[in-house]
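With one protein chain held back, the other chains of the complex are shown just where they sit.
On to chain A.
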Amino acid sequence: MAAAVVASTARWVRVRAGVVEAARLRCQLGGSRFGRLFLLPSAAGDVAQRRHVAHFTFHPDPENRKYVIFGEDVAFGGVFRCTVGLRDKYGKDRVFNTPLCEQGIVGFGIGVAVNGATAIAEIQFADYIFPAFDQIVNEAAKYRYRSGDLFNCGGLTIRAPWGCVGHGALYHSQCPEAFFAHCPGIKIVVPRSPFQAKGLLLSCIEDKNPCIFFEPKILYRAAVEQVPVEPYYIPLSQAEVLQEGSDVTLVAWGTQVHVIREVASMAREKLGVSCEVIDLKTILPWDIDTVCKSVAKTGRLMISHEAPLTGGFASEISSTVQEECFLNLEAPISRVCGYDTPFPHIFETFYIPDKWKCYDALRKMINY
């Protein structure tokens, strides 16, 4: 894919899918409704340029004819419009609907990859990935290992919309990364923005291991970011320090990154506290070194995710950090997560780990 030569002039295309706006939208849920505010003045922009990142994975791929993308409703463009225009451009043998069957979608995708092609399998909502759990955990993750590297399904990438969206309730809001984090052999990636999404998704597709790419659905519509037309790759298993700080480390992934960025500002204004903000990006294998290095410096760690607290991925991070950085810690590691309940509908505003809960936990850590 990287070998495809695209137009010589780099063109920047406006992509309508949000960055900071997501945070603003989320933080204002339950408070006054501001509707959709776009940070960039000319954001009202071009309806014709409404493209999601998935489009860009195929865009620079005229040479390599072995990529296929499939799932429920993928052909007409997808329920989140991620695959709009791809079928017309690349043909119905490469972009197609499957029957309504997640275990079939993933099983089929594994087989495509085993036989040497690249499969991009879409699961319509991460909440519906569970019928495919056996195929992912028992098959995809173990294919290379159990065959002694005779066979593998590294060409498989599974994409699924993920996370809270304001009204999704139990079955359109889940963040199931913790279930899969317990499964050696797959990679799990969650982007925080359109620019990150394209680079990380392309890396997942190129990666020679089966990958699950969770796309925060609230970010599909929420704002605008400029994304290069050419392919570019953001490395997996490398966390990113978005802002350096000295007093406390904040770790999150996906939508929640914007929440903790806001919390970092609040901490600076109200408490004079300097936060180091880390986007983990890859849940498995995760970048232990970056997080531990940060905590060794700051002495305090807060991890935040929408998924329920117990058994959530924050527990893995917390456990590892206390092993590696025990003597550096000035306060217990704080986890600000969803409650141990299914994701409720009308109560979403109270359920989510919003900036006030994060701020409060941070304050307690500082005063410990």
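Just so it is clear, a residue touches a chain if its C-beta (ideal position, glycine included) is under 8 Å from a C-beta of that chain, and two chains touch if they have at least 3 such contacts; residues count from 1.
Note that in this section contacts and distances are computed from a predicted model.
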item: UniProt protein name of the chain not shown, from "Auxin-responsive protein", "2-oxoisovalerate dehydrogenase subunit alpha", "TBC19 protein" or "Carboxypeptidase A1"; value: "2-oxoisovalerate dehydrogenase subunit alpha"
item: Residue among A:F96, A:Y233 or A:Y339 touching the omitted chain; value: A:F96
item: Selected from A:V74, A:V95, A:A119 or A:L301 as touching the chain missing from the view; value: A:A119
item: For chain A, residues in touch with the removed chain; value: 65-66, 68, 76-77, 93-94, 96, 98-99, 101, 103-104, 106-117, 119, 131, 134-135, 138-139, 142-152, 154, 184-185, 187, 208-209, 237, 285, 288-289
